[in-house]
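Below: one structure, written as structure tokens.
The complex appears here without one of its protein chains, the remainder shown in place.
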Amino acid sequence: MNTNHEPSSEYVIPISFGSTEIIETGNWGFLKPQTSFMTAPCQESCPAGNPIPQFLYLATDGRYHEALQILLRENPFPGVCGRVCFHPCETDCNRAQYDEPVSIRSMERYVSDVAANQPLNLKPVRNEGSKRVAIVGAGPAGLSCAYFLSLLGHPSTIFESQKEPGGVMRWGIPGYRLPKSILRKEIQRILCLPIQIKTNIIVGEDISFDELTQFDAVFLSPGAGLNTSLSIEGEDLKQVWMGQDFLGRINSKEKVTLGKECIVIGGGNTAMDVARSALRLGSKVTVAYRRTKGEMPAIRDEIIEAEEEGVRFEFLIQPVKINRLQNKKLAVTFQRMKLSGLDPSGRPKPIPVKRKFITMETDQLITAVGEQVDLSWIPQDLIKNGLIEGNPSSKIFGGGDAIDQPRTVVHAISSGKKAAISIDLCLRGESVNQVFSKIKVGNKGAVSMGAYLKGREDGEWPEEQRIITYEQINTLYFESSRRVRMRKRSDDKRLKGFSEVNLSFTSKEAHFSASRCFSCGTCNYCYNCYFFCPEGVISLDPVQRRRIVDFEHCKGCGTCAKVCPKSVVVMKEVG
Amino acid sequence: MIEIKFRGRGGQGAVSASEILGRALFLDGKYPQCFSLFGGERRGAPVVGFLRVDEEPILLKCQIYHPDHIIIFDPSLINEDEILQELKPGGMVLVNINEEMDFLQSLRKFKIGFVNASLIAKDTGVGSTLNTVMLGAYIHLTNLVKMDTLVEAVKTMVPSKMEENIQAVKEGYRQVKIFEVEE
Partner (left out) sequence: MKDFLTGNHAVAHAVKLCRTPLIAAYPITPQTAIYEKLSEWEASGVLKGIMMRTESEHSAMASCIAASLTGVRTFTATSSQGIALMHEMLHFAAGCRAPVVMANVNRLLAAPWGFWADQLDSLSQRDTGWIQFYCENGQEALDTVIQSYKIAEQVYLPAMVSLEAFFVSHFMEPVDIPEQEQVDRFLPPLDLPHKFDIDKPGFFVPVVSSELYRKYKHMAQESMDSVKEIAVKVDQEFKEEFGRGYGMIESVALEDAEVALVTAGSITSTARLAIKNLRKQGNKVGLLKVRLFRPFPVEAIQVALKGKKKIAIIDRNLSLGSGGIFCQELRATLIHSPDHPLTYSYIAGIGGTDVTPEVIQKIAMEVMSRTEPVDKPMWVME
């Protein structure tokens, strides 16, 4: 470097051909920019703690394989969740306050589909003292637990009562929402890991509970497979079916023949799946629910799609009696209901309207009013309120629909992840609570496997991150836009079979949808700081995902912090 | 040198009329000079345009206080006292007026042209802009430029409705009623 600062005298003005680099202007300031990541609200809301801004950043850049790999670090079922998740992430998306939320679920699906054939790139940790874990049930919770245990170096054995793994994803959710081929691929990806699976094994019959306790740890995720009974007269009639049985038969490719008209009782996701499946078998379907549409626990998209397809809804009625008529039809008597006060779960409570009844005739009635856990084979000390409660001191853990948590696929995955971490900590004799507070993603219960692995291996636990609010986003830098509606199979084709209803994004739509992400609290290399830095001391490397400031020459003016659209750069006092 | 004052409301085309006439005089090889009082341009507000023209370059860089001709685009802007005060002796007034009127008696010492420009503009399809009608009437009154030259200037200056505007010039020329000075 030429350090000669004497200006050349050949010209009418002084020009220096030396470099100003030797002047360490960085000493002049008392503030320095620092990158300080915050947790995006979408990520906090995702029970699996999916790294949403990060995967969308990579997707914007067309790096779908990398995007999938970082999703797989937290969730082995992106293809499933990208289709059937109730997407609390979109509800809490900061962009929803600006124009419309980012299409996070559809992007998870797109990334997972595009990169589906790529091999799993995650290396299990080396674990000298590996232990064997028994898992009961190969649903989303059990498979997730086995998957994350493998990443932590623990082999496991899964005992599955059905002939194939998948649980509710395999036997409950119909193909038009979740094609079996997608599920199969994701399960195969998991089963490539050191996991042994034993199907057609019923614990309590083919193997005793005591035999399970021979393993170093046990994870119980049998699901909630028992239909809840209506407990009314006529429930045992031949034309009255149970929702789960009905879906199971369809998902087993059994030929099912339904009557012309069908009434479905219930307002949850099972009821919607039953109604829409019945529609596809040629029935005229009416859903009867005892509250109103607003209280239906089913995912909103499912209700909308059911309506689109022609399912009729009757609200504020509850069946009280079923009679078989001479003409072989059923006469279902309903009690008229009204909403009054709140029930213990905080929902409006339906109460009967005295002496008001209606009767509907139908060929078929299918009930879908909730499921219960079969606890016949579980020791009493692990049961609480009809659900399983694990006992870490005896190294028994529970998860999925069988424990006290919302019955969604993503909650099941989350419980499998937490159990895997708990088992790892337990088997290594470490305190569970201390670690969980370090790896939490926000304050809504999600934990990060990535953070756990890093902390466990390198001893580097992440600093606690705050949640970035909408007010902290510098929205001036974003152009308002609508989100892309995913194309759907056309109505006439849609009801002819069980083909997937929602068609994928095109690559263009996917790129646009990903680029709508604000990247709340995360650097997505928008280059604002780079372009606005008056000193030219910022360099960015999107490939290595690095942002470097030349502190010897940064005067601490704060421009970069001001122009960062997501408040990632903050000025901190030095010296 | 002839000095002309154009008085109208924003949107009626008083200022553009001064410029079209200026262009026509320029095409005739004369030395015109156009300007308007600027600063408050908006639709509906009173506006004033000026035009000087001479056989040689004009040196004056100041305003016009006593014009030879006054052209008034809006009946509501006719102020007889003002005209009497401003107009040069032997001057001429052209007004857009919508009725056969026996008024402006105090101005009968000047040559006066009456034209129902608003109606002609509507009939010929140019809308609410009166510049071409008023100019047609004006050249009939003064013979300052030939019809052909004015039409050529209109062609280069008017952005749209060319045929309608040329028709408007001709109708203005045809329909203007001229009152000569009473002896």
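As written, the chain order gives the labels A and B, with residue 1 at the start of each chain.
Criterion: a contact is a pair of C-beta atoms (placed from the backbone, for glycine too) under 8 Å apart; a residue touches a chain by one contact, two chains touch by 3 or more.
Just so it is clear, the structure is predicted and the values come from calculations on it, not from any experiment.
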Decide which residue listed in A:Phe17, A:Phe30 or A:Tyr477 touches the omitted chain of the complex. A:Phe17
Residues belonging to subunit A that touch the chain removed from view: 5, 7-8, 11-18, 20
Residue by residue, what part of subunit B touches the chain that was omitted? 19, 22-23, 26, 31-36, 38-39, 57-63
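What we mean here is this: only the chains that are shown with their structure count from here on.
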Subunit A and subunit B: spacing of chain centres that average the CA atoms, whole Å: 76
